[in-house]
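Here we show just some of the chains, and they stay where they sit in the whole.
Each chain gets a letter, A, B, C and D, in the order it is written, and its residues are counted from 1.
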Amino acid sequence: MSNDTYYAGGTEVRLFEQAFHRRVPVMLTGPTGCGKTRLVEHMGTLLGRPVVTISCHDDLTSSDLVGRFTVTGGDVVWTDGPLTRAVKTGAICYLDEVVEARHDSLAILHSLTDHRRALYLDRAGEVVHAPDEFMLVCSYNPAYRSSLKELKPSFRQRFATLPMGYLPSDREAEVVVAETGIELAAAHRLVQCANAIRTADAAFHFEPPSTRVLVTAAQLITAGASELDAAEACILAPLSTDGAITEGLREVAAASLL
Amino acid sequence: MSNDTYYAGGTEVRLFEQAFHRRVPVMLTGPTGCGKTRLVEHMGTLLGRPVVTISCHDDLTSSDLVGRFTVTGGDVVWTDGPLTRAVKTGAICYLDEVVEARHDSLAILHSLTDHRRALYLDRAGEVVHAPDEFMLVCSYNPAYRSSLKELKPSFRQRFATLPMGYLPSDREAEVVVAETGIELAAAHRLVQCANAIRTADAAFHFEPPSTRVLVTAAQLITAGASELDAAEACILAPLSTDGAITEGLREVAAASLL
Amino acid sequence: MSNDTYYAGGTEVRLFEQAFHRRVPVMLTGPTGCGKTRLVEHMGTLLGRPVVTISCHDDLTSSDLVGRFTVTGGDVVWTDGPLTRAVKTGAICYLDEVVEARHDSLAILHSLTDHRRALYLDRAGEVVHAPDEFMLVCSYNPAYRSSLKELKPSFRQRFATLPMGYLPSDREAEVVVAETGIELAAAHRLVQCANAIRTADAAFHFEPPSTRVLVTAAQLITAGASELDAAEACILAPLSTDGAITEGLREVAAASLL
Amino acid sequence: MSNDTYYAGGTEVRLFEQAFHRRVPVMLTGPTGCGKTRLVEHMGTLLGRPVVTISCHDDLTSSDLVGRFTVTGGDVVWTDGPLTRAVKTGAICYLDEVVEARHDSLAILHSLTDHRRALYLDRAGEVVHAPDEFMLVCSYNPAYRSSLKELKPSFRQRFATLPMGYLPSDREAEVVVAETGIELAAAHRLVQCANAIRTADAAFHFEPPSTRVLVTAAQLITAGASELDAAEACILAPLSTDGAITEGLREVAAASLL
């Protein structure tokens, strides 16, 4: 069974494909671990394009994206960065958690995301025109509302935005089985446990458990851990370090698990 | 049909041309995506001058503008930056979103924007006098009122300021058709949808949808997406991540679209 | 007697081992000096893997983790950092006090802690795939609640979290004896003194005394210091510089010690 | 007609000249565009000294002023900065908007502005004694009262301060004619318009229009723009982006212009 199955029903695959064919950049939004990275990898396979992934962070400079001069054998030579390589090879370039990047680093994307579709390497004195196959994809998690950093509206308007959420329960359980080889019934219990906590989320204001933590818990269970121990380590403990909250969540979890 | 058509009726083309002939620098102001970059490219064609575009950002140093010493084959040589190249070749140099630049980087522009019309390359020990054909154009979006950064009055007074707004509805629909090949009727519906949201803007305090997002939505529609799906991804989703607001906007959009 | 004895009863050794075999990264949490570093060293011995320890701090760059270009004999060569070396040799890489690290440095860990299990060395243009034996372990102390820095939920969800606490009294006394050769009775008095202060902790809001300070105090005692002098120097003085509080703690300590 | 005419009546030319002959540094103060730069150039001509202008900004280091070591052909050689060159050649060195400079950069001026009249190049291990012809001139705009940066009193006391204001109306109109070739009557209308806005300034708290913007407006008028269009672009638009204020100013302007 290939990963392709999981996305066949959603509109995101179709809209992503349409954006690709019309050279429209795409912005994926949604909670942690809901499958944004996997969707990009899936689309790379589907569209026959390599995927270049860049994890964004505070200290990512535009040189880290486009390249820099380096010294080799006494001479100074230009070395392309991952974005430049992606443009030149017509890859899908995926900027994960783009909201974390310094905004000045994002300015280099302006000319790539409008009608120019070109990368201006001012320091190298070169302009790289993107082939039709090149596609830029970014992602961020809008739930971090308290963050000091926000993407500028003018930046968001450069993308077709595809909001993503958690998978439906049955599908999520299937993913957990496929990733870990756990029994389907146990996978269903883990999903049920996650959904109970996700529902309680509005009251607690923490980041709800992702599909990823269910996979991690299932890994420990298949290695011999009890369901409660695994859920404690992988689902509950990362949510909060406040003893009272953890106690409450433990009761919620215990109601679902063996 | 050339881009020239779209600007024939406004005063901005005429004032821009007069400023060019009297060597007066120009400041373009207006909302995101209203066509500032396109106007500069249009004027470059009209006046027969190349356009050098520089996207401003927090980390743009004056060296990025004027050039720097680099090491080649063991020797240190000066390499002109894009502004210096623009001055030397008599180009139109366009500093996009100039308010984003560090103010110290802008000091280098002082001698270019008064009667001296010269670039002082202090580090290279050189003075570059601008030919008559050289023109400096800057832009910014005054709607970001909450921004901590503001252009100094003494800087703004160095430019003739041309405020720009959205195109009239008919013209905007024509642009969308010309860019994407969408049917005129669908383009009109997209413009109507955008205008409805722009009117609601005062209440919601977000950056209103630009012509650019209408073009993006039209791209998806011509690729087979429904008008509502395309508007959801390209017009509504970038506006806000607040569920209640998005719900309200969706009703506004649905009233205009098929 | 080996260190292995001390952990045989807890669940942390078993869960750590299960995580290792299923390639799940582990996050250790707990108060200062409760034995997190020792557990990692113990597990390295148990699993037959070398341990590479990295103390995190504000100024740790991703280059310090993965490596950098350095100049040797006129040429520029890439030198692996400790994380890269750990990945290549299939070691247990232990990031101590990970919450202290700059978050941008942590972004490099994303691809190592999901299904990719790979290190992307963007600057060297290389991808290092982790062998099955490689394991990432991080630790932090959640009691620093007032800290401005917090691990992002999406980061915490990448790990199985094992909370650790103080050892039971008898076991803690055995550790103190094994480390210092102090008499068992004196070790028990030191543990009793520590427990009395730990209980008073809720009122005083300081970091409670760790097993480490008991070992240090026992070192001075075996060198000839009185129990009260040693406790004063190693247990009480580091807790607070407020004279009144220290006075109160001295009475608590005097009740347990000779 | 030479520029010399415009300043013949003021005391600033005479005091500037006296300061030059007694080797007293001069500080020019006054609103944006009132002619500080022009006065310095005028005095350079009058006193037969070259003028070296340095635009100050946040990022100007003392190395940018005095010079630095650079690598040429494998050797490290000292290269004088503009201030050092000005001292060595006995020029008038003009630091424009000195309040913008980092204060640490200004410390290098201390020994130049007291009885020592010498520049200490600590890094080059050299002392440069200023010839009698060398003069230091600085300027700033005291109207930026809200600025976080202020010149230290001990720094201001090192200079003879010459406050400058707008030219008298007739003289200002003459300057506009001389610079642009506009008709005298139109120049008078522009000056009248500016004076009306300058009078309204106390209420609006913006930087009032300078002689420079009148020259810019006159440039557009001589190129064919209407007086109102030119005033809108060059005088009103730079003042404020608040629609209501601009509306009010437009009425004030319309009362003066054709």
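To be clear about the criterion, a residue touches a chain if its C-beta (ideal position, glycine included) is under 8 Å from a C-beta of that chain, and two chains touch if they have at least 3 such contacts.
None of these values were measured; they are calculated from a predicted model.
A.B. asks: How many copies of this one chain make up the entire complex, given that 4 are placed?
C.D. replies: 6
One rule holds in what follows: only the chains that are shown with their structure count from here on.
A.B. asks: Quick one: compare the interface residues of chain B with those of chain D and tell me same or different, with half as the dividing line.
C.D. replies: Counting which numbers both chains contribute, under half are shared, so the two copies meet through different residues.
A.B. asks: At what distance in angstrom does the C-alpha mean of chain C lie from that of chain B?
C.D. replies: 52
A.B. asks: Taking each chain's centre as its mean C-alpha position, how far apart are chain C and chain D in Å?
C.D. replies: 60
A.B. asks: How many Å are there between the centre of chain B and the centre of chain D, using C-alpha atoms for each centre?
C.D. replies: 30
A.B. asks: Considering chain A alone, which of its residues make contact with at least two other chains?
C.D. replies: Expected reply: 71, 74.
A.B. asks: Answer with line, ring, star, complete or other to describe the graph linking chains that touch.
C.D. replies: Chain contacts: open path, no cycle.
A.B. asks: Got a list of which chains touch which?
C.D. replies: Contacting pairs: A-B, A-C, B-D.
A.B. asks: Considering the complex alone, what residue numbers of chain A touch chain B?
C.D. replies: Per the stated touch rule, the residues are 11, 14-15, 18-19, 21-24, 27, 29, 61-62, 69, 71, 74-76, 102-108, 110-111, 114-115, 120, 122-123, 125, 142, 145, 153-154, 156-163.
A.B. asks: Which residues of chain D touch chain B once you look at their complex with the stated criterion?
C.D. replies: 32-33, 37, 53-60, 64, 70-74, 79, 81-82, 96-97, 100, 141, 179-180, 206-207, 209-210, 212-213, 216-217, 219-220, 222-225, 229-230, 233-234, 237-239, 241
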